[in-house]
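Below is one structure, written out as structure tokens; the observations come after it.
With one protein chain withheld, the remaining protein chains of the complex are depicted in position.
Note that the chains take the letters A and B in the order they are written out, and that residue 1 is the start of every chain.
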Amino acid sequence: MAKDEFREFKLVGTRPDRPDGLDKVTGRARYGADISAPGMLWGAVVRSPHAHARIVSIDPSKALALDGVKAVVTRADFPEGLTGEDWNLQENTIAGERALYDGHAVAAVAATSKLLAEEAARLIAVEYEVLPHVIDVDDAIKPDAPVIRAGAADASVPEGMPPNVVRYMDFGRGDVEAGFAEADLVMERSYKTEATHQGYIEPHACLGQLGADGKGEMWVCTQGQWYIRKMCTAVLGLDASQLRVTPSEIGGGFGGKTTIFMEPLSLALSRKAGGKPVKIVMSRSEVLRATGPTASASMDVKIGLKKDGTITAARAEFRMQGGAFPGAPVDMALYCCFAPYNLTNVAHVGYDVLANRPKCAAYRAPGSPMGAFAVESLLDEMCRALKIDPLQMRLKNAVKEGDKSSYGPRFGSIGLIETLEATQAHPNLSIKLGPNQGRGIAAGYWFNHNGETSVSLAISEDGTAQVSVGTPDIGGSRASIALMTAETLGIGYEDVRVNVVETGALGVNEPTHGSRATFASGKAAVIAAGHAIKEMCRRAATEWGIEPEAVEWVNGAAQPAGPNAGKHPPMTIAEIAGKMGQTGGPISGHHESVPEGVGASFGCHVVDVEVDPETGRTTILRYLVVQDAGRAIHPAYVEGQYQGGAAQGIGWALNEAYIYDDKGRLANPVFLDYRIPVASDLPMIDTVIVEVPNPGHPYGVRGVGETGITPPLPAIANAIEDAVGVRMAHLPMSPATVLAALKARG
Amino acid sequence: MSKIHVTTVVNGDAVEFLADPRETLLDCLRDRLGLTGSKEGCGTGDCGACSVRLDGTLVCSCLVLGVEAEGKQIETIEGMADGATLHPLQRKFIEHAALQCGFCTPGILVAAKALLERNPDPTEEEVRFWLAGNLCRCTGYDKIIRAVLDAAAEMRQEAA
Partner (left out) sequence: MRYHTPSTFRDAAQIAAGASGVTRFLAGGTDVLVQLRAGAVIPDDLIDLKKIAGVYDIARTGDGGWRIGIAVPGIALGAHEALRAEWPGVVEGMELVGSTQVQGRATLTGNLCNGSPAADSVPGLVAAGASVEVTGPDGQRTVAVQDIPSGPGKTSLKPGELISAILLPARGDHAGDAYLRFIPRSEMDIAVVGCAVSLRLDGDTVTEARVALGAVAPVVKLVPAAAQAIVGTALDDAALDKLAAAASAACAPIDDKRGTIAFRTEVAGVLAKRAAKIAYSRAKGDRA
């Protein structure tokens, strides 16, 4: 789209109240656990207390003997013969021969009340034979580590690799050794990050119903109702179209609600209980033990830098465990880690390693924060050594449109340089710091994603519009889609209602993931609105007796395109809609595609910290997020994404971690000890929205959800070094580890 | 286990229900009375999503037994608006985009209302520490704190 089409907008870029705001401030909005059904049963899940154990026997007789207990399911109630990721999902839903992690589901029970279901679950006797386990990625990759699953490696893994390596990658370009030889300084460092959880406040909840005829329904909190449908039906051996999945309002997801956990259990229990609906609501400890946290990582990075700030070569070798199944985002981490830099010589090596932990799920820019922690930390340390300004170094090497990315493809229009320049200009950078205070800077990257998208739009009889989208609204996407639709149709924001619909109402949609909802559903809604406009112009043309091409759409009305088209007063959308029944019937538009034109988003964060040298505690004094949004459709919700991403990154950097005891059991499965930031931990989070419009979207949208979690990890590490002179290479940078580093330095 | 008959007042309405003594007040509000605005995020008093007022005191309803509600006055998010008129906090939360997923919002609103009744002119720090028991994972708290401070300013003006 040509630049001159980025005209002044009436609605895009404004900050109206979100359409679902009233429901959400009054308690009326219905989330996963808020729905009940007549005749409903409650489900509860029996979970392995062992990190790795053979399941010798499961005896449900005591549970089934209780009045009101209606069904117990085990793996025997699920079909055999699944392969690939379908098998992984089934095995993760309910353990087969072995329990693979603490919290792995082993059986489930349905009863007439929640308390009874929980009591029955405690009465299901499971006999285990405990097996050796492995938790840490560096232990899991050892040749003699306990084997999680023989034969799980894919074709990418060369002969002779340790048994828990299931994917291997090795890619790059140029000659890194030659590049290192050109450098004035070459440094190599190792880094580690621990697994963290998305930490959405709403635990997983679903209400599933499945009859003996194979037809079912489900109400569920999810980022993607079609993914729930596809995965549940695969695990249960059903036809996808026979399961209707309705998404509830969703209490946060951050990637963690793009897959299934206990949803197939509710369907299996329902079928076994004669088709009665079964509700399952996870407890917080179930969420932390048995849903999908992100991977933990062990990383080696080597970089060559010239005195003038030019990066001559870079190499990364990352090892990640993503639980007892393949899928750690080591590939994404490698793609993103050097993405901000224009490199001639670059090499990447990655290992996806199995361990006795829950199957990882997506978490906001999966992989990118770990890679950034390693690379941005090392670059900062090298800038210090060569006395180079870290922002200037980044500007010197920054990628721009047309550059080949570190991982291969050429960049289209991107805004990294504009982002770095806006950072440089921000007043926070000139605030003087006191003793034990420090400032850290880091950049970050996320690709953004398109994905399968279906949207339909219908004009109502009064000239208002309804849009049906398949992407659940996690953080204001109804508002942004309504703004773009209204802008396109030339009607009021309030005249558009955006509905997030069930699987029976639209074609396939990928979830709200990959920062795609406003980009993909938004683009599809604009295209669908264009179809409706074309039809409305046609109807006006018919009434006026002129050619449809002679009609244009301006400010919500059809009008003759020029003096040659004749003199007709504009015909408004309400006039056209009011007589749609007499002029050809319903007026609508729809669009189905994998929308082209994704625009990547770069960000740069600046954090000021103070470290208490006597206790090692780090306090965030000030925080700045600068990021390219392409265009901010609803700037308040763009700022919200930036602030939320930063807050999650701060938690990851300072205090959040999966902590396991020596038996491989999760030691902190509650919010008391899985320490996400609280209100008093954080300052206000300053934001700058950079707008380098994405030419691949009708309003220039890039997608803004994920990049913001990437820079905080290294930015805070860099600030801690600036404050007290210790380099923290292992997250979290908790008070105990910082104090230990200070003591070790002496 | 036999159930206990409980008579109580919720948002000004006399209600009664039968509670298993093991059930929390949150369970009873949600599953016995259909008041699902109060949310369970943790069940351990660490997230505040189930915040309600019990005889005026701000509590986590997951840390109160249903049977303890006997003879008490309970206020929940469902009683916060005056009919169709939103409480200033509710309005300011929408205006400031102080919610993203909205799941923590009812608990935060109930807690913030209790703060402003006690302290009509809180500092940013006072708001942050008062709300430290209300976890929000979406917003980074920035817009929540601004909305509370703005609502407080408006309410002071109205009161003046």
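Some notes on this structure:
One rule holds in what follows: contacts are C-beta pairs under 8 Å (C-beta built on N, C-alpha and C of every residue); 3 or more make two chains touch, one makes a residue touch a chain.
Note that the coordinates shown come from a computational prediction; the quantities given were computed from them, not determined experimentally.
The undisplayed chain touches these shown chains across the complete complex, A, B. Checked against the hidden chain, the listed residues A:Arg75, A:Arg439, A:His605 or A:Arg675 yield one contact partner: A:Arg675.
Mapped onto chain B, contacts with the missing chain fall at residues 1, 4, 21-22, 24, 43-46, 48, 51, 54, 57-60, 62-65, 67-68, 111, 114-115, 129-134.
Although one chain is not drawn, its touching partners on chain A can still be listed: residues 118, 122, 283, 285, 614-617, 654-655, 659, 667-668, 671-673, 675, 677-678, 680-681, 734-736, 739-740, 743.
Here is the rule we go by: only the chains that are shown with their structure count from here on.
As a whole-number value, the distance joining the C-alpha centres of chain A and chain B reads 29 Å.
Contact residues of chain B toward chain A in the complex are 20, 22-23, 27, 30-31, 35-44, 46-47, 49, 76-78, 80-81, 86, 90-91, 93-97, 99-106, 109, 124-125, 127-129, 131-146.
Listing the residues of chain A that touch chain B in their complex gives 15, 17-18, 20-31, 33-34, 36, 113-115, 198-203, 249-254, 281, 283-284, 474-476, 634, 636-637, 639-640, 643-644, 646-648, 670-672, 676-680, 682, 684-685.
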